[in-house]
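Down below is the structure, laid out as structure tokens.
Subset of chains shown; positions unchanged.
Think of it as A and B in the order they're written, each chain with its own count starting at 1.
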Amino acid sequence: MKVSVIGATGYAGAELLRILSNHPEVEVAAITSESHTGTGITEIYPHLAGFYDKKLTSMKDLDQFADSQAVFIGLPHGHAMAIGRPLAEQGIKVIDLGADYRFRDESIYEAWYKVEHTHRNSGAVYGLTELYRQQIRSASIVGNAGCYTTASILALAPLAKSHLIDTKNIVVDAKSGVSGAGRGLSQNVHMAEMSENLKAYSIAGHRHTPEIEQALQEISGQDSLISFTPHLIPMSRGILSTCYATLQEGVKPEDIDQAFHEMYGQEFFIRLLGPGGYPAVKHTRGSNFCDLGWHIDSRTNRVIVVSAIDNLVKGAAGQAVQNFNVMFGFKEDSGLKQVALYP
Amino acid sequence: MKVSVIGATGYAGAELLRILSNHPEVEVAAITSESHTGTGITEIYPHLAGFYDKKLTSMKDLDQFADSQAVFIGLPHGHAMAIGRPLAEQGIKVIDLGADYRFRDESIYEAWYKVEHTHRNSGAVYGLTELYRQQIRSASIVGNAGCYTTASILALAPLAKSHLIDTKNIVVDAKSGVSGAGRGLSQNVHMAEMSENLKAYSIAGHRHTPEIEQALQEISGQDSLISFTPHLIPMSRGILSTCYATLQEGVKPEDIDQAFHEMYGQEFFIRLLGPGGYPAVKHTRGSNFCDLGWHIDSRTNRVIVVSAIDNLVKGAAGQAVQNFNVMFGFKEDSGLKQVALYP
């Protein structure tokens, strides 16, 4: 089966190419980049030499996608809608790695992203595989979950679903490697300045906030309100999300354990380290796993859940392929059954 | 004036030697290490060559401290009490960088550290300079504040003092470089495993928790209860503490600004980045500064304060020298007026 990748030169796009090279059912057709049209992909990413011998094209030529059954989009938010609509209308399945198709209520998207939504009622399904698998199966468009959101929602979903926590009183303190800031250049990602450095950003205003709240509301049937703070960590890849929630009255430790095991007991890509477990991002590096551990702070009546993922895999390209596998009925771990790179 | 350093081979001890080498009023007399007695300090720390040409002695020989007017102690908790008592009895001022002298109520120390306190009613003063300066001036023993605690208390103290926040509903999510784990070896600090890694530890049980609560209670006159989570970050030095507190009713942004400026407006070592400010640990690297920024999350009615320090300077040796300067009436920035090493 042929698939194409729009926006192949961003980090998520390059990671898609890495993963798809290992997918037994897939052949990559077109790969596009508006800023590097005509350039060979290995000139930009020499690590792909031996696997891809293609030139980047412009996405404006829609004909090149005609024989692709699915197209992955790795564009900045606001740009996927314009190309997603014609692709969907041609019957090509779309997996967008950006934010354009993540919100059930487009007005929330417009409020946080300051962009008009031009593809309303697209029927897009939210692409957090473990929680929306059933809907993804028959979806034409999937709005792949964000990196921070994947880590944070997977950490809190079992507790929200089982009504063990107050969904309106949650703090999510998340930490990401610098690849999360994208391939673009800024003083922020200059290694001389970011090495041995550490800082918070976008406090009380990061756009992944409403995405987490949307999911927790749908899962719990209750309003959700979180304080979300992202941090830049001096490493290339990986997200650790530390989530603090206040326990409802009478919740016992075994209730919490049960909630996690009920929701994730059969999930290959979610590894439960159990109560007292400490996920480490390096154990997920390059893999599609999300590792989870949880802790009860009885003095403060809080539960603290820690999750670790690779932001470019389970937080982007890996989950996109997982969703793709679900959409087309392939084995869900096709192309994804890889051990993390450790140490 | 002569001073001595007990436990000079730990990272805090070595950092003391670095700072004291630059102190105009001080000559270092004895430096001790029980595990390396007889070894030259530059064999262990070649970076000190050119400044120190001393051999390490055993602290058991009390006579060597006779002409020291102050002794810094850099021993693991539980070991400072035994040497602190005889030193204090000889009239030598003691600055302990460990936990033994930090608690007003020794039973809290015993509960969290699982060690019997053998030097009760020592009259020790808590060594967080900006908050306890008056008492430190006349103290014989100072229990220097811990690294996480310095960063966290400085972030929250103005809000606690002005009663702008609920001191019983606080989350402190703190991140530290690996030097915070000490010089001892463990798989945790193996660079092959910790580079590009990130994890939480000691959730709901870290011993800096009661230290932060003690300070917030004294400052606010109210009970305090916090969830404190430390994290190990892939860098050598630095702490970033992200503190989440719920605002009391009716608090306005200018109240918060005012609280910070009232408390710290005249402090050289505290730099206020203001509302919306983002401290970065690298801006404090090797210096005694604590940088502070604060943010209001009006959706959730929280204030989020971020603080950055160098864990070995303001979080240990630097603050110890600052306290020493206060105790002896030297200029408070003697030996400490140094720009951070950036980039």
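Everything that follows uses one rule, which is that contacts are C-beta pairs under 8 Å (C-beta built on N, C-alpha and C of every residue); 3 or more make two chains touch, one makes a residue touch a chain.
Just so you know, these numbers come straight off a predicted model, no measurement behind them.
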Total copies in the full complex, given that 2 are placed here: 4
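Here, only the chains that are shown with their structure count from here on.
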Between chain A and chain B, centroid-to-centroid distance (C-alpha), Å: 38
Sites on chain B touched by chain A in the complex: 171, 173, 175, 177, 190, 192-193, 195-201, 203-204, 225-227, 229, 231, 233-238, 240, 242, 244, 278-282, 285, 295-300, 302, 304, 306, 308, 342-343
